[in-house]
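Shown next, in structure tokens, is the structure this report addresses.
Now for chain A:
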Amino acid sequence: MPGPAAPPDLRARARQSGSTVARRVLDQPLRRIGLGGAIVLLAATAAFGGLQEQTQDGPEALTVDAPVEVAPFELTVHRVVWTTDLPGQYLSEDGNRWIGVVATVRNTSDAGLLGGTLRDALTLTDVDGLVKEHNPIVPGVTSTSIALLEDGSSLSPVQPGLTYEAAFLFEQDGSVAPPTSATVLVQRHTWRSSSLDPTAAWWDPTTTLRGELDVREAVSDADEEVDE
Partner candidate 1 sequence: MSTTTDSPPTSRSWWRRNRWALIALPVALALALVAAGDRVRTLWWEQDLRRPTTVGAGETAQFHQRVYDGAGGTLPVDVEVRLDGVGEATTLPEDMELPAGTRAVQVDLTLSADPDVVLTGCSLAVRDAAGTRYGYVASGWGALQSATPCVPEDAPGPWPPLGDLEDALSDPDDLPRPATWSVSPVVVVPDGVELADVALWWQMPQYVLLEVAS
Partner candidate 2 sequence: MTVPEPAARRPRGQTLGAGAAVLAALAVGHVVVTAFPVDERVQASFVRPAVVGEPVELRYARLTAGEPAGSTVLDNDDGTLLATPGVWLTVPLTIEVVGRPRALSFAELLGGDGRTYTVFTGGRSWFLPGTAQPGVPRYATVRVELPPEAVAGAHLRIGSEQKDQRRDDVADIDLGLTQADADAWASDDTPVVAGAWSDEPPEQP
């Protein structure tokens, strides 16, 4: 018989008991008993939700101008534009350009949040030549800065109860052609305490929406897009 077997005295008792089932089971190599036991255990989990259908298969489609709830924010993506000149923002190299995702941002939690959490909530992917390196914790590439359209300042802290019009800015290498489309990823966070720190915070950015949006050149005289 291949593999180790059950202890001989146990098998002797099984034979003596007269039960065919017990004798047959204990005559198998241990490996099979172990495997059989594991299969029985897994099958038993079916009674406790093991076979329930996963509710979330993957990110939903992101639609332009539709507000989405991605805790702790409510974001409404309006458009994606690119430009080579933004007053108040400094490119790392001449010739590079800014790709801006213009969005309405609202903090739906009860407390103000720092810009880092907002930065992880909206990221860009499927665009060549983005200067910032991909951070493995967050899907996609995060923005270099998030600028308030009205005065160009960096949006941090994000206070609750206010509706901000902002642009998530991503720097792209000038040697690559300007993109005609880009995929915007929107992440939600989870409010929990971490293993090191008992105080709760917003962790685990998880993509819940993705959308492939057209990218066009920013029109400089439109006062809704880029301001002084």
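Throughout what follows, a residue touches a chain if its C-beta (ideal position, glycine included) is under 8 Å from a C-beta of that chain, and two chains touch if they have at least 3 such contacts; residues count from 1.
How these were chosen: all candidates are chains of the complex that A comes from, given by their letters.
Values in this document were obtained by computation on a predicted structure and should not be read as measured data.
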item: In-complex contact partner of chain A, selected from candidates 1 or 2; value: 2
item: Parts of chain A lying in touch with candidate 2, wherever the complex brings them together; value: 9, 13, 16-18, 110-115, 148, 150-151, 153-157, 159-165
